[in-house]
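One chain of protein is taken out of this complex; the other chains stay put.
Now for chain A:
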Amino acid sequence: MKCFDVLIIGAGIVGSAVARECALLGWRVGVIEGGTPAGAATAAGMGHVVVMDDSAAQLALTAFSRSLWRAESTKFPKSVEYEGRGTIWVAADEEEMAEVGTRQKVYEEAGIAASLLTAAELAKQEPNLRHGLAGGLLVPDDGVVYPPAAAAFYLAEAKRLGAEVFYARALSASHKQVRLSDGTELTADRIVLAVGTECDLLPALPIQKRKGHLIITDRYPNFLHHQLVELGYLKSAHKVTDDSVAFNIQPRQTGQLLLGSSRQYGNEQPEAEAEMLRRMIDRAKQYMPALEKLSVLRVWTGFRAATADKLPLIGPAAGLSEDSSLWLAAGFEGLGITNAPGAARLLVDGMLGRESAIDATSYLPIRLTEPARLAHA
């Protein structure tokens, strides 16, 4: 039986980032992938590296993670397509513009560069937006990546540092033992579940699937310069019951445009739905009428791994499992790409008992266990 210091189940962007972080310590690292590496949530997402501020803990983790992306941006291979495009949060009316002001202060206090754009400045930055919008908030240091290539880069780095990858399904993972579908048995001091939305290894994982649709167009270089997100995005992202759509568009290095977004609970069918796509396109055209003339190449769906408090599960599985060898890096909802490098750091800090760059307690899985929730009620 092969022995490791750590076994990581799942070679999506989070598992791959964790694998590299562990391999950098000189640990014996094994990675287990039952499907295509980075082939599920990682491949389906937009790849927007973005600071989000809907809670202090989310702001801290996204800001920390974004700083890690930026620090490494010159080292990525070309395939990662990292670009510091910046985000513009678009305000449709004066009420949203007031929110932009509030938001800028929050960013400022957190040391995140963000500047107000008047209606005229917004129109100058993005001439294809319709006239009559109120303005926006430019967050210049946000970025765009191609997530599967970023995950492949992390995994290649881990392998270069000695990590071994097993292409088989993990049938069981507990008490330092992992059994694979090809009969292989492995052992490790720690097992990390970086499983996206797949909860069969630990059914107690408090994760729900949240379906999303994306649309990619043909190549239209210079049609768009920043990632644009409507300010109402947080409102729609927060709804936990109804299906919702929001205007969210990203320029790719190829000149293609990636258009989102939709959020649906309780729908686990992977089919693309014409009705959701129509709502997304209608919403987008309200902001960018010129989209009408562009050709769409492809649409697809994916599932975000959502938790009740919109924060990921990073740390020991204590509270969800009595198995002290089990660690979690899961439940990243729509921020798995952004938060992968930060989560990898926090998880390894936790394993070493080392202090982290940010307070990691908000992400500990134990907060979502039944006794903890009752204590907070």
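Assorted remarks:
Note that a residue touches a chain if its C-beta (ideal position, glycine included) is under 8 Å from a C-beta of that chain, and two chains touch if they have at least 3 such contacts; residues count from 1.
Note that in this section contacts and distances are computed from a predicted model.
Per UniProt, the protein behind the absent chain is "Sarcosine oxidase subunit alpha"; the candidates were "Sarcosine oxidase subunit alpha", "ABC-2 type transport system ATP-binding protein", "ABC transporter permease" or "Nitrite reductase (NADH) small subunit".
Among A:His131, A:Lys293 or A:Arg354, only A:Lys293 touches the chain left out of the display. Screening A:Lys75, A:Lys105, A:Arg160 or A:Arg219 for touch with the missing chain picks out A:Arg219.
When you scan A:Thr254, A:Gln286, A:Ser324 or A:Thr361 for touch with the missing chain, the hit is A:Thr254.
Residues of chain A in touch with the missing chain: 218-221, 254, 293, 295.
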